[in-house]
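Moving on to chain A:
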Amino acid sequence: MTPLLEIRDLRIRLGDRALVDGVDISVNPGEIVGLAGESGSGKTLTALTALGFTPPGSAASGEVLFEGRNTLTLPKSQLRALRGDRVAMIFQDPMTSLHPMLTIERQLTEHQLAHRSLTRRQAREHAIELLERVRIPDPHRAIRSYPHRFSGGMRQRIAIASALACEPDLVVADEVTTALDVTVQAGILRLLDELCRDTGMAMLFITHDLAVMNVLTERLYVMREGRVVETGATREVLAAPTHEYTRALIEALPQTDTETA
Partner candidate 1 sequence: MKSSTRIGGLVALATGVALVAVGCSAPAEESPDSPDTLVIDKSFDLVTADPARMFETTGGIVLHAVYDSLLTFADGNAEEPLPSVAESWEVNDDATVYTFNLRDGIVFSDGSPLTSDDVVFSLDRVKNIQGNGSFLMAGLSVEAPDEDTVVITSEAPNTAVPAILTSATLGIVNKDVVEENGGTDAEDAIDTDTAEEYLNSASAGSGPYTIESFDTTTEVVLVANPEYWGEAPEYDRVVIRNATAETQLQDIQSGTAHVALDLGSDQLGALEGNDEIITSTSSSPTIFFLFANANVDVSDVTATDDFREAMKYGLDRDALLELAGDGASVAYGIIPNTYLGALGEDAAVERDVDRASAAVARLGGDVTVSLEYPNDISVAGINFGPVAERIAAQLAEVGITVELAPGPVATTLENYRNGTEEMGLWLWNPDYPDSADYLAFGPGEIVGLRAGWAEGSDPALESVMDQVSTETDAATRETLYQDFQKLENEASVIVPLFQPAATVVATTAVGQVDFDPVFQLDIAAIGK
Partner candidate 2 sequence: MLMFVLRRLGASLLLVLGTTIVAFLLTSVLPGDALTARLGERAAANAELVAKLRAELGLDRPIWEQFFIYLGGLVRGDLGLSLQSNRPVTEDLAQFGPASAELALMATVIALVVGGGLGIVAALRNNTWIDNVLRAFSLGGVSVPLFWFALVATSIFSTTLRWFPSSGRLDAGVAAPPHVTGFFTIDALLAGDLPLFGQAFEHLILPALVLSAPMVGLLMRFTRASVLDVVGQEYVRAAEAKGLAPRTVVFGHVLRGALVPVITIVGTAFASLLAGTVLVEQIFAWPGIGSYAYRSATTLDLSAIVGVTIFVALVYIVVNFVTDVLYGAIDPRIRRA
């Protein structure tokens, strides 16, 4: 199978500091791949290159092939055509990733209108469908509303709906449940899992929480200081880590078991 996203020997330097230091990652179509690591490990940076984002003033080398095109060298206009359409992003904090002064409708339709030849009405109808799909109650009313009317979990659902709007092949989800309460997180995780299965889209899921990683992702990359230290099928890796860093991370977690579930 040809990978949807293939990152080969990615190196990102900022001044004399190597932020990402030779990373290889691949994501197959329809696959949920996890990228784990602590702060400063370079995981977010690596994932963002899928959308062609690199920090200002940094130098990136290697290849980031999305559907065969290298997003590191792609012209800006082509990059824009990809973003939001073929590859979408969901951010950590739903409180800040939705524009507080724009209606939900605008935030769900503007990229549809930019990437698709749709009428405003069509885009709007699609947006309502999306809201239904992420289980926002009363979507017809919700769409005229503003983000501040919704709770954190609801906002994250809206952000997910926005990412789904153009039926992307890949979604990059960056710590999307970190800011949420566990009960809310559970709902979001189930929703993401279900959406990926239903639509066949792939997801690159970034988190520092290995338990979340365990329940959601199929394959896992563990990063540390700009390098991938361990990779494999998620449950295998977490059940029997080979790298000491992975082991240390697991040990740092509070001991939990499945008895009570």
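Candidates were picked such that all candidates are chains of the complex that A comes from, given by their letters.
Going forward, a contact is a pair of C-beta atoms (placed from the backbone, for glycine too) under 8 Å apart; a residue touches a chain by one contact, two chains touch by 3 or more; residues count from 1.
Just so we're clear, the structure is a prediction, and the values are computed from it rather than from any experiment.
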item: Complex member touching chain A, one of 1 or 2; value: 2
item: Complex interface listing, chain A residues touching candidate 2; value: 51, 53, 79-85, 88-89, 91-93, 96-102, 110-111, 114-115, 146, 148, 159, 162
